[in-house]
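Take this structure, written in structure tokens, and hold onto it; I'll ask about it next.
Left out: one protein chain. Kept in place: all the others.
The first chain written gets the first letter, and so on, giving A, B and C; residue counts start at 1 in each chain.
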């Protein structure tokens, strides 16, 4: 089969390397360049085997690729998306720059694939969602769309992520010696930047709820688990019904009979969801768990899922389940 | 100085060994026996150095001790508390058996030291609190006592604990290979046994709230962090004021200006608390963080703190801060 | 394509589950049963996704399989190998029972694939090597075969393994709380049972050397690294030459220009080898590093590699590199 040439900008970070690894094992996509400014000229090992050699981002032959993944840092990505577009390449942007709720997103589909599939199919540019936003929205949207949440209520979200979610940057607070045997919250009081995306989608489905979102840093490399308590408008008999009806036939959604563990979604492009009722409370309340691998369904995996759609391919190609 | 002889029943588990270690470094207490049925005759290294040799529990010379710590399993402890009492020894029971809300607790002070100090001082038996209950109650009681919580509201508690909280038992789900690089909830839907203690104290202060408590297992040996979102009756100007007025002069309470990290309380008999307001919500809401070392303030440390009081000693003796 | 039915005995342990996972993703093999006595009737999640439901070992339909993998415990495996053989099935035995140097191995090829490929091809039974033995022998055999080692010398081997190498058993010393933030040697003084296999192969190539083998337990789930210092008969100009000539075209051997890291071989059926000269020593000495994933090239992966050969398939089918 004729391969489709694709490139990766900002390929040396955790998400960028994961995109390269997925492309190298993809049956149709062909990696024609991988750029990284600080590591230009160097090679890196990819997760699961294989290596990639980086070129300088300025030297990236954008016109050689039919689709470009941009894993450049937030703020630096948008101008490169435009350059790549100018050569006619399609773009999946993994930064926040073009995401809904972040200002510059007019007409650019938000790449939460299961929710925006029609808009993504054939789009020129897709803004790939944040890892926390993916975890939370896949867990909440069925309840909100089906008007099951108590109007005006606050949804309480405690989420925890492995350190690769913070990127491949030489930060003292991400050293092994600072993270091992530790657990802490950060971005507290509703200050995390992924809240914009979450709220934008909540608004779009017409839901009248507040979100209280508290992320935590786990002593793990990968994985996000969101634990959400949701006040309901009325008791619900079958706790999993909202997700079954909404996502029951989705290839990358796993509806679980027990709370998901992050290890069970590691290295896989899936979101795993479990819901259960809370006993001994006056307002009927659902406890919803949603887990992903932050580098797969939370970044590189969903990016390839979107690229498959944009290029008219089978959405599941090259993605581990 | 004349030393006070004390013994430990069920000393081979994590909490029991920590009690032994604290006693060995205590300036006044003297360890006269440490019992453990399955490891009788064996020696164990203690955290921080030192060793202990276990005798069979049936062979424990209860009458040689002025105070006995029971770290026996839940269900097995109560009868040994009675035997030790029959010899005239005072008892600190670390099991759930005699805790408030668990049925058999008539007249037995609940050993949340900062909250029940007067009852503990001079008591014959004290029921040492659960690790999660300690974390949660130290974080919530000031708000509840001061009538700052929205009446009828639900308080949302996501807590995470290191694995030693589950005890020193040969369980497959606690193997290193199952816990590393993993994060998961358990005891979900308000089913955890520490809820009884929590609710009993909430009721005692006359608060009309629901608790929604979801514990998680961390890939760490030690540490508990509780992240609690609390709907308020009215906005609060100074988020830390409730704890400052209540616990400001407590030797084992640290009021922090940033969210506590579990490593900062490791191996220390302290609870560290931080509170902050939540932005962009209709109901004024406080985010409260409370962190302890589950084996210290959550078990052995608080047990020694209580023993110090029961024996008329300085409450802080032999306890690392 | 017509699938080949295979079964797994003792499938609930780490190696057994890894074999099941590989079979489920294998393009030709078809898993017709997976047995586990203590977990009969239960389901387990497999690494990388997928689930398996165990039947009792006594109920395993041995005659339905053309090849059986036995991951039963050491001592319990041999009789089941015989039962499976009696039904005409081929067998790959992952236990020590039938390995060279362990007594019962007459005529049964030792499944170190790259070294015994011809004997394995078409064999009825293959004894899959131990994980340490695989790591060490792939690192040493080229030097020994090519007569590069100082005759009569001792080869010093310090090896370290992740905890899954110790199996999926409820042992207190394998609890997360005992392994995290710890490192220790075990089986010291040349007492580890894999030494028999190592020595048997060393003898077979006619090498006159002693082995000093010290295994250690790493706070990781997976991975083995062997660090070996080898006194040479004469200086060697090109440190990697012995492996290049011996394994240069092997699909599952990676010759690396820097010391291998265990994460780089995780979840992959490869051995990665690096050698370098030691400065400032009188006897010319080579430092050899060999790394594998103990559950892949050290157990399940090599078992499938051998099964592929025994069944006349492409040796690399279904194996992640």
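In this text, a residue touches a chain if its C-beta (ideal position, glycine included) is under 8 Å from a C-beta of that chain, and two chains touch if they have at least 3 such contacts.
Computed from a prediction, not measured in an experiment: that's the story for all the values here.
Only one residue from C:40, C:76, C:119 or C:158 touches the chain missing from this view: C:158. Across the entire complex, the residue among A:170, A:206 or A:312 in touch with the chain not shown is A:170. Considering the whole complex, the residue from C:98, C:266 or C:296 that touches the absent chain is C:266.
In the full complex, chain B makes contact with the omitted chain through residues 45, 48-49, 180-181, 264, 267-268, 270, 320-321. What chain C contributes to its contact with the hidden chain is residues 152, 154, 156, 158, 160, 162, 180-186, 188-191, 195, 210, 212, 214, 216, 218-223, 225, 227, 229, 231, 259-263, 266, 276-283, 285, 287, 289. Counting the whole complex, the residues of chain A in touch with the unshown chain are 14, 162-164, 168, 170-172, 174-181, 219-221.
Keep this in mind: only the chains that are shown with their structure count from here on.
A comparison of C-alpha centroids places A closest to the centre of the full protein. Averaging Cα coordinates per chain places chain A and chain B 38 Å apart. In whole angstrom, the spacing between the mean C-alpha positions of chain B and chain C is 45. The set of chain A residues touching two or more other chains comprises 180-181.
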